[in-house]
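Of the protein chains in this complex, all but one are displayed in their positions.
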Amino acid sequence: MSFLQNNIYYIGAFGLIMIGLLTVLVKHNLIKVIIGLSIMDTGINLFLIAIGYLRNGTAPIFSSPEVESILMVDPVPQALVLTAIVIGVAVLALALSLAIRLYKHFGTLDLHKIKELKW
Amino acid sequence: MTGMEILLLVAFGGVMLTYILGRISSSLRNTFAVVLSLVLVVIIALMYDKTGETIFYRGFFGIPMVLRINSLSWIFAMTISFIGCLSVIFSLDYMKVKERTSFFYAMLLLVNSSMMGIVLAGDLLTLFIFWEIMSWSTFLLISYNGGPAIAAGMKYIVMSFAGSMAMLAGIISIFTAFGTLQISEIAAGMSSASSGFKIFIVIVFGIAFGVKNAIWPFHAWLPQAHAEAPSPFSAVLSGVLIKMGVFGFILTMYVVVGLGTYMSLGGAIFSVRSILLVMGAITILVPTFVALLQDDAKKLLAWSTIAQAGYIMLGIAYGTSLSMAGGVLHFLSHVVFKSLLFMTVGAVEFRTGGIRDLNSLGGLIKKMPFAFTGTLIGVCGLIGVPLTNGFVSKWLIYKSLIFGSPLLTFVALFGTWGTVLYSYKLIHNIFLGQLPEKLKDVENTPLSMKLPMIILSFTVLLFGILPGLPLRVINKIVVSLGFDSLNISLWGIVSESGMLNMINLFAAILAGLIAVWLFLRIGARTIPVKQDDNYAAGAAVPRDRYNYTVKFYDPLLRMISPYLRDIFDTFYMKIADLTGYLSNGIRKIYTGYVGNYVMYIVLFISLMIFVQMKWSPW
Amino acid sequence: MKSVFSLILLVVLGAGVVFTLSSIPFGSTSSDVGEYYIDSGRADTGATNIVTSVVVGYRAFDTLGEVTVLFVAAIGLGAILAAGRENEEKKKAEWEPASLVLYTGCRFLFPLILLFGAYVFIHGHLTPGGGFQGGAVIASAFLMVYLGCRKKRISRTWARNTESISGLVFVVTGLTGLAVGGHYFLSNFLPEGTLNTLFSAGIIPIIYIAIGLKVGSELTGVIDDLIEESE
Partner (left out) sequence: MVNPVLLIAVPLGLAFMVPLIDSASRKLTRFVPVAALLFNLILCIRLIPAVLENPIVINLGGFTPPFGINLFVGPLGLLFAGLISLAGLVVSIYSLSYIKNGPVVKYHMLYMLLLTGATGVVLTGDLFNLFVFFEILCISSYALVAYHGDRAGIESSIKYLIQGTVGSGLLLIGIGFIYGIFGTLNMADIAMKIATVEQSTLFVPMILMVAGLGVESAIFPLNAWLPDAHSSAPSSISAILSGIAIEVGLYAVARIVFTVFGISDIYLFFAFLGILTLLIGEMCAFAQSNIKRMLAYSSIGQIGLILFALALATNNTVTGGLFQLVNHTFSKGLLFLSAGYMIYRSGSMEISSLNGMGKRMPLTSLAFTVGAFSLVGLPPFAGFPGKFLIVSGALLKGEMVINILVGLVLLSTVIEGTYFFRVIQALYFKDGNGEQRKQAPATAVTAMIALMILIVALGVYPKFLADFLSSASSDLLDKMSYVGSVLK
C-alpha cells in the first residue's frame, strides 16, 4: 500500500500514458486516436511534473522577500511542461485540421478504410 | 605530364567535346570523332616499348592513383584504340539513320577511354573507377536500341554490377590488409599473405573478371547483349570489352597473386588452376554447340565469342610460357576476326534493313562482295585455317596443352569442329545460296564500312603469315610475368614441343594454291546450271521459297539441343524472380493501417526492454 | 486479439519503466540545476517567479523554439485548411443570430477578459503566469466573441501583423542582447530593477508581452480558421 502511496503520481502519469498508447493502438476512429495522443501528452506532462516534485514542496515563487527557498519544488520540469503543453496544443490543432480535411476527402474517419497508401 | 596523362586527358576531353560538337553539327562531330580516335592510336603507338609509373592524382583521400605502362598494358591499349578507331569509322554510315547519334558517339568514345584507363591503371583503385565507368557506359550503349535491348542491358548491368561489387570487396580487403593499392606494391605483400586470403582474392576477382569475360557460368548476359547492341559497338564489345576480363585475369593471377603462388594455390585436386582450366574447357564446349542452334547472326557470333573466350582462358590459366603466349595471341586474333565478323554482319544488317535472322537471308555474295570477303577471312580466322592469325594462336594453345593435358586438348579440338559447323552456317546462310526476293535491291557496302573491313582482313592475314610481329611484344609480356622467354622469329616460333614456321607453310600453301589454280585453269571449264531446274523436281514453287537454308543442321541439333539448356541463365532468372517475390512480400509489412505502424514502434521498444530484462545483455 | 497483444506489449513497457523509476524515487528529487536556479535565479534574472526566470531567462531559447512551434502549427493549420478550400465554392451558412442577453454579456466580458489576459502576461515575472497563459486567456476572449456574438470577426491582417511584429520583437530583443549586452544571444541587457516590482527583470517582461500578444493572436487565428472551416 505504501508503494501505491509513494508512487501515486508516477502510477497516474504512466497510467495515462499507457491508456493513451492503448487508444492509439486499438482504436480506429481518427478522432479517438487523436484523443489518445492527447491523453498520452497529458500523462507525459504529469510525469515531468512528478519528477520535479518535492514532498510538501511549494511553488518556486518568491512572492515576498521572506519566502524560504528550502522546500521549493524543482522549477525546471515546470518550465519544460509549459513548453510541452504548447507543443501538445500545436500538434493537436494540426491533427484536427488534418482530420477535417481527411473527412472531406474520404467521407469517413475510420482508419481501417483509409489505406490508399500502402506497400 | 607524361604520355599516359595526356592520353587520358585527350580521350576523356574528347568525349565531352564530341557531345558538345554534336549539338552544333553532326558532320563536324563525326570528323572530330574519327580524328580523335586516330590521334589516340598514334599516341599509344608512340608509347611502344616504354615502361613507367606515374602518380597522377592524389585527390581521392590521398590514396595515390597511379598510371603505368608496360608491354601488357601497351598491347591492350593498342588493341582498344585500334578497334575503337575502326568502330567509329564503321559507325559513320551505320548510325546515319538513327537518332541521338551524339549520345552514341560520346558513349562509344567513353567506353574506349575508360578501357584505356583500365589497362593503364597502376593501382586497383584507378582500375576500379575506370572499370565502373566502363560498366555503366556500356550499359547505356547496350540498351541504346530499345525493345529487346532493354532486357539485355538490364541483364548485363546487374551481372556486371554484382561482379564489380565482388571486386570492390576484394580491392578493399587488399587495401585494408596491405595499406596500399599500387599493383607493384601489392605483389610484394601478397607473397606473405595466408593462402585463404589469396583464394578469397582469386575468387572475388575471378567473379568480377569472369562476368566481364563471360566465362561459364557467368556468361548469361553476353548473347543478348551482343546481339542487341548496335553493331559497331558489338564489335567493340566482343572484340575488346570482354577482353578486359582477360586483362584482369592476367593481372590477378600473375601480377597480384604471382606466378609461383598461382600454380600451387589450393588443394591437389581442386587447385585454383585446375578449376579455371575446367571452366575454360566448359566455356569452349557448351557455347560452341549453343552457337549452332542460333538463327540470329549476331547471337551466333555472340555465343562464338564465349567459346573463344574459353580458348583464351585455357591458354592463360594453363600457366606455361607457350600457353600464355597462345592465350594472349588468341586474344589478339579474336579481337581482329570477331570485330571483323560483327562488322560484316552489321553491314548486312544495315543494308537489309535490320535483318539478322539467318533463315531469311542468303545469296548476298553478289550484292555485297566486300562483306563476303571479310566474312570469309574472318571465319577462316575463327576456325583457325592456316595463314590466318587464328591458326597461329590455336596452334600455340594446342601445343602447350597436348602433352600436359590431352583431355583439354581434345576438348579444344572438339570445339574447333563445332566452330567449323557454325562458321559455315553463318557464311552460307548469309552470302551463299538463293537470294530472297525481298533482298533484290540490296546495295553494296558503304565505304565507311569497307575501310575497317579491309584493314581488319588485312590484319588477320598479316598476323597469320607473320606471327612474329605480335609475338615479339607478347614475349615481353610473358617474360615480365615471370615465365621463360620464347624463341621467336618473324615467321614463327620454336618451342620444346615443336616448331612453327609460317614461311614454310606459306610457301607450301601458296604453291598448292597455284597448282590448284593452274589445274582448274587448264582443266575443266565450268558449266553454269540453273538451280531451279532440279530444285523441286520440276514442281512450281514460289520464288521466295527457294531459300533452302532454313533449319541448318536440323538432325544434329535435334540430337544435341536437349543437352544444351542454359541452366545458369535459368538459375539467374530464378534468383531475379525470387528477389522480386521476396521484395513484394516484405513490403506488405507496410499495411497502410496506422495502428499497425504505431504497433511496430511499441513492439520495438517492448522487445528491447523484454530482451534487456530477461537476459540483460547490456 | 489485437488489443490483448497491445496490452501485453504495454505491460512489458510498463515493467521497464517501473524498473527505471525505482532509481528516481518520487518526491525527493533535488537536482543541482534546479537548486541553482532557486538560489540564484533572482540575482541572475531579477524575476521572483523562478519558473519564469527559467522559461524566459535561463532557457529562453527553448521558449523561442516553443513560440515557433505554435507559429508553425498555426501556419500549418492555415495552409492545410486553405489548400482544401481553394477548389470548392464558398457557400455562406446562415447563422442564427445570438440572443440579446448572450450578445450583451459577451460584449461586456470581452474587454475584461482581455485585461485579465494582459495582466497575466505582464506580471509573468512576479506571479504564476506568463505569456502563454495570458495569450491563451486572450484567445479565449475572442473565442467567446465568436461563439456568443457570432457575426463578429477579427481582422486577419491585424492578427497576422500582431503575430509577426511580436515574433520579431522576441528575436530582435535577443539580437540586441547579442549586440550590446555581454554579446550573448537573448542576454538580459536591461537593468534588472528591484525585485517584486513591475519594472524589473530586464527583458523578461518585454519578451513575455511579445509572447502573450503572439500566442493570443496565433490562437485566435487558429480559432478563426477552424470556424471559417465549419461555415
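By letter and in written order, the chains are A, B and C; residue numbering begins at 1 in each of them.
One rule holds for everything that comes next: a residue touches a chain if its C-beta (ideal position, glycine included) is under 8 Å from a C-beta of that chain, and two chains touch if they have at least 3 such contacts.
Quantities reported herein were computed from a predicted structural model and do not represent experimental measurements.
Student: Can you list the shown chains that the absent chain is in touch with?
Tutor: So, taking every chain into account, the missing one touches A, B, C.
Student: Which of these, C:6, C:48, C:188 or C:220, touches the one chain of the complex that we don't see?
Tutor: The single option touching the absent chain is C:188.
Student: For the chain left out of this view, which of B:60, B:519 or B:571 touches it?
Tutor: B:60
Student: Specify the residue from the set B:10, B:129 or B:199 that touches the hidden chain.
Tutor: Looking across B:10, B:129 or B:199, the contact with the absent chain belongs to B:129.
Student: Given the full complex, what residues of chain B touch the hidden partner chain?
Tutor: Its contact residues with the unshown chain are 58-62, 100, 125, 128-129, 132-133, 135-136, 139-140, 143-146, 149-150, 153-154, 157-158, 161-162, 165-166, 168-169, 172-173, 175-176, 579-580, 582-584, 586-587, 589-590, 594, 596-598, 600-601, 603-605, 608-609, 612, 616-618.
Student: Which parts of chain A face the unshown chain closely enough to count as touching?
Tutor: Output for chain A: 17, 20-21, 24, 30, 33-34, 37, 40-41, 44, 47-48, 51-52, 76-77, 80, 83-84, 87, 90-91, 94-95, 98-99, 101-102, 105-106, 114, 116-117, 119.
Student: Could I get the residues of chain C that touch the absent chain, sorted low to high?
Tutor: 16-17, 19-21, 23-24, 29-34, 36-37, 44, 57-62, 64-66, 68-69, 71-73, 75-80, 82-84, 86, 157, 160-161, 163-165, 167-168, 170-172, 174-175, 177-178, 181-188
Simple rule for what comes next: only the chains that are shown with their structure count from here on.
Student: Per the centroid of Cα atoms for each chain, what is the distance between chain A and chain B, given in Å?
Tutor: The mean C-alpha positions of chain A and chain B differ by 68 Å.
Student: Cα centroid separation between chain B and chain C, in whole Å?
Tutor: The answer is 73 Å.
Student: When you check chain B against every other chain, which residues touch at least two of them?
Tutor: Those would be 599, 602.
Student: Going by the touch rule set out above, which residues of chain C reach two or more other chains?
Tutor: 6, 10, 13
Student: Tell me, which parts of chain C touch chain A in their complex?
Tutor: The touching residues are 2-3, 6-7, 10, 13-14, 17, 21, 24-31, 33-35, 37-39, 41-42, 48-51, 53-55, 59, 62-63, 65-66, 69-70, 72-74, 76-77, 80-81, 84, 126-128, 130, 132, 195-196, 215, 222, 225-226, 229.
Student: Using the touch rule from the top, collect the residues of chain A that touch chain B in their complex.
Tutor: 21, 24-28, 33, 111-112, 115-119
Student: Which chain B residues qualify as touching chain C in the complex?
Tutor: By the definition above, chain B touches chain C via 599, 602-603, 605-606, 609-610, 612-613.
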